[in-house]
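Sharing a structure, written as structure tokens. Questions coming.
A protein chain is absent from this complex, but the other protein chains hold their places.
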Amino acid sequence: MEIESISSAEIEHRESDGIEVLRIASQHPIPDPDDWLDENIKRNVIFTTVDAALNWARKTSLWPVTAFTACCTFEFIGASSSRFDIARFGMEVLRASPRQADLLVCAGTLTWKMAPQIKRLYDQMAEPKWTIAMGACAISGGIFHDSYSVVPGYNHIVPIDVYIPGCPPRPETLLAGIEKLRRKIEKESISKPR
Amino acid sequence: MNWSLSPNWPGNFWLRLLIIAVVIIAYVMASVIMFIWMERRVIARFQSRLGPNRAGPFGLLQAFADTIKILTKEDIIPTLADKLLFWIAPAIAFVPTLMIMAVIPLMNGLQLADLNVGVLYIAAISAVSAIGVFLSGMAGNNKYSLVGAIREIAQLISFEIPMVLALSGLVIACGSMSLSSIIDAQNIPFILVQPLGFAIFMVAILAEINRTPFDLVEADSELTCGFNTEYSGMKFALLYLTEYSEAVVGSALITTFFLGGWRGPWLPGILWFIIKMFASFMFILWLRGTLPRLRIDQSMKLAWKGLLPLALINLFIIGLKTVFFPDLSRWISVPAYIVISVIIIMLWAIFMRKERQSFGA
Amino acid sequence: MTTAVDYNDLVALLQKQFGKGFTPATDYVEMPAALIAQVAEYMKNTLRFDFFDMVTAVDYSDHFEIVYRLQSIQNNSLASFKIKCSKNTSVPSLANLWLGANFQEREIYDLFGIEFTGHPNLKRIVLWDGFEGHPLCKDFKGKVYDTAN
Partner (left out) sequence: MTLPTEQFILNIGPLHPSTHGVFRMRVTLDGEIIQDVEPVFGYLHRGLEKLCEKHTYKQNIPLTDRLDYVSAINNNWPYVMAVEQLAGIQVPQRAEYLRVIMGELQRIASHLLAVGSLMNDMGIFYTAFMYMFREREKIIDLLEMVTGQRLLYNYMRFGGVSMDIPTEFLPALASFLKVMPGFLDEYDSMLADNEILLSRTKGIGVLSAEAAINASTSGPMLRGSGVKWDIRKTAPYSVYDKFEFEVPIGSSGDCYDRYRVRMEEMRQSLRIIQQAVVLLPAGNEKQPVPLRLRPAKGETYAQIEAPRGILGCYLVSDGTEKPYRCHFRAPAFINLTVLRNLLIGQKLADAIIIFGSIDLSMGEVDR
């Protein structure tokens, strides 16, 4: 297979087409994957113990992938440093590769030029995956929402499980958000498709 | 009171083979789980933070949670990946580490096969697991893992020779290559008898199992995740297991060759083996928490210009001792050799620093 | 103390060198756009202004204004220039004189649309190629995310 050599101008052109296509496609937010939460889950008996074991395992070893763009990065790093130690929940293994991670922490402002990268990162992650939108910029574009190059909220690109308000949210708020996500994982069941 | 296992214990040869094989595999798996937990807690302690403590008492169940989660994750094979290599590579990487454990005596008689070519066998098999890591890097069709794979081969070749030379120093000292006889010859642990050999072997083992300061293969600040970037699910579990089982085998080799294996007063042999193995792993963790990473050309320069001459000097001195004054009393030869090796290491360090300064200016 | 150079004798010096067209103001020198390359060359080599501090542009409704700030580290002095250029003319680039001007001029081209002739690789620096229009111009109405819903 002959690898054709592409000039950098050609690469930039292809990338900007990708950005345009994604921009037109994502004008409306993706609905949150929470519909199965409220209707009472009719669990059949067989799965309860398996569910409990799997959910416990997935809950206690959530490995985040670093999708850090802006200021909230340093609050997440603050949360994983010595004082607010996120490693107590087994989350400090910062896998840089999306294949092994199962939690996408969207921290910081998302711009249209960055949107295709985040979309590809989310698609590369292995299946039982969750996303946290951390900070006002991630929820609705925050202080920059009316700027020409900012996506008003990550949920235009990736479905979001937990929203954490704040600009930037304090590490305690982040830990509370992670606790909410862990409680959500407990309710999952392998019998019901996500 | 010595706990020992008579050579023909259950009578039937095959039954004995089966039982000991099961014991060794259970031992490796248990120590891998303990190593995963220990690494995360000890590194957290180095960094003045707590480490996992929510999963079970003191976070003991953290390793189980990790393995169950990784095993039940989706198993992705990238479209452009070389399917066969991608599927077989983790197995090639993991199986040799188990094969090395077959030769290591956990207790007086608890050894799968007392090969009389034990040292040669270990040197050969340890190269095969590096091939598995290399294949997993090449198969994933990811540029970062490609660079990681090439670095793995470069490091393996340059550190294989010093390791074998350091071990041959042991073989000369105790006359035979079988591990049980090496342990029998260690009335004084070889770490005291051959300190230079221990230093070279330690550095070479660190490079073999890709631990800091030689963790260039999975350099998470340069190559995202090195060779296992494209792996997920079951295959990543095997590679994650390989990384830790290599650490188990590395510390087991250090204990059998230089710390006297299962020999020790009062406690039964297996307990001494476990204590020494965890002690040497603690030393490896200590390095991981504090030392920065060497560049690939610096680590190869260290191997060829540093360890190789030192290993030859070590071999020469041991040969001199065994030929000319074989019956020199221990109270003279041990301190003498310690002083000599300290001087040699200081001279070499000054030479390497001067060369760096002239290069770096 | 970085003292701004005395703009009157600077203008006298430049007028002797390059002729008319220089009008001193309180803290900058007004000059025609075409001369900026030679003046910059002169400032850098003879007057030792070797630190290219900053260049930025301002969009007044009928014309652009580009403000340059040069500093000299040896004799700790500061000089700033201002040139006017109409909407679609191009301005000589200083990227070959000072490496520091390279990215700043690309950013002005990206956000204002002012061409810099002689620039090594003049293309958009912060926005993607497919972005139509130059955001920092006053007449930029485009909003990438139109709140249709």
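Chains here go by letter, A, B and C, matching the order in which they are written, and residues are numbered from 1 within each.
Here is the rule we go by: a residue touches a chain if its C-beta (ideal position, glycine included) is under 8 Å from a C-beta of that chain, and two chains touch if they have at least 3 such contacts.
This is a predicted model, so every value here is computed, not measured.
Though it is not drawn, the left-out chain touches A, B, C in the full complex. If you put the hidden chain back, the residue from B:11, B:292 or B:326 that touches it is B:292.
Checked against the full complex, the one of A:51, A:75, A:102 or A:188 touching the unshown chain is A:75.
Only one residue in the set B:43, B:71 or B:234 touches the chain that does not appear here, and it is B:43.
Residues of chain A in contact with the chain left out of this view: 3, 8, 11, 66-71, 73-75, 77-78, 81-83, 94, 96, 108-109, 111, 113-114, 117, 121, 143-144, 146-150, 167-168, 170.
Residues 1-2, 50-54, 56, 58-59, 67, 69, 73, 76, 80, 98-104, 107, 111, 124-128, 135-136, 140 are the ones on chain C that touch the missing chain. With the whole complex as reference, residues 43, 46-49, 143-144, 147, 150, 212-213, 215-216, 219-222, 224, 288-298, 353, 356-357, 359-361 of chain B touch the missing chain.
Quick note on the criterion: only the chains that are shown with their structure count from here on.
Because contacts link the chains only in sequence, without closing, their graph is best described as a line. Here the two chains linked by the largest count of contacting C-beta pairs are A-B. One simple way to say how far apart two chains are is to compare their mean CA positions; for chain B and chain C this gives 61 Å.
Under the contact definition stated at the top, not a single residue of chain B touches 2 or more other chains. Under the contact definition stated at the top, not a single residue of chain C touches 2 or more other chains. For chain B in complex with chain A, the touching residues are 40, 44, 47-55, 59, 61-62, 64-66, 68-70, 72-76, 220, 224-225, 228-233, 236. By the touch criterion stated above, chain A contacts chain B in their complex at residues 53-54, 56-58, 60-61, 81-82, 85, 87-90, 92-97, 99-100, 102, 124, 126-128.
Those residues of chain A lying in contact with chain C across their complex are 9, 12-13, 15-17, 19-20, 23, 27-28, 112-113, 146, 148-152.
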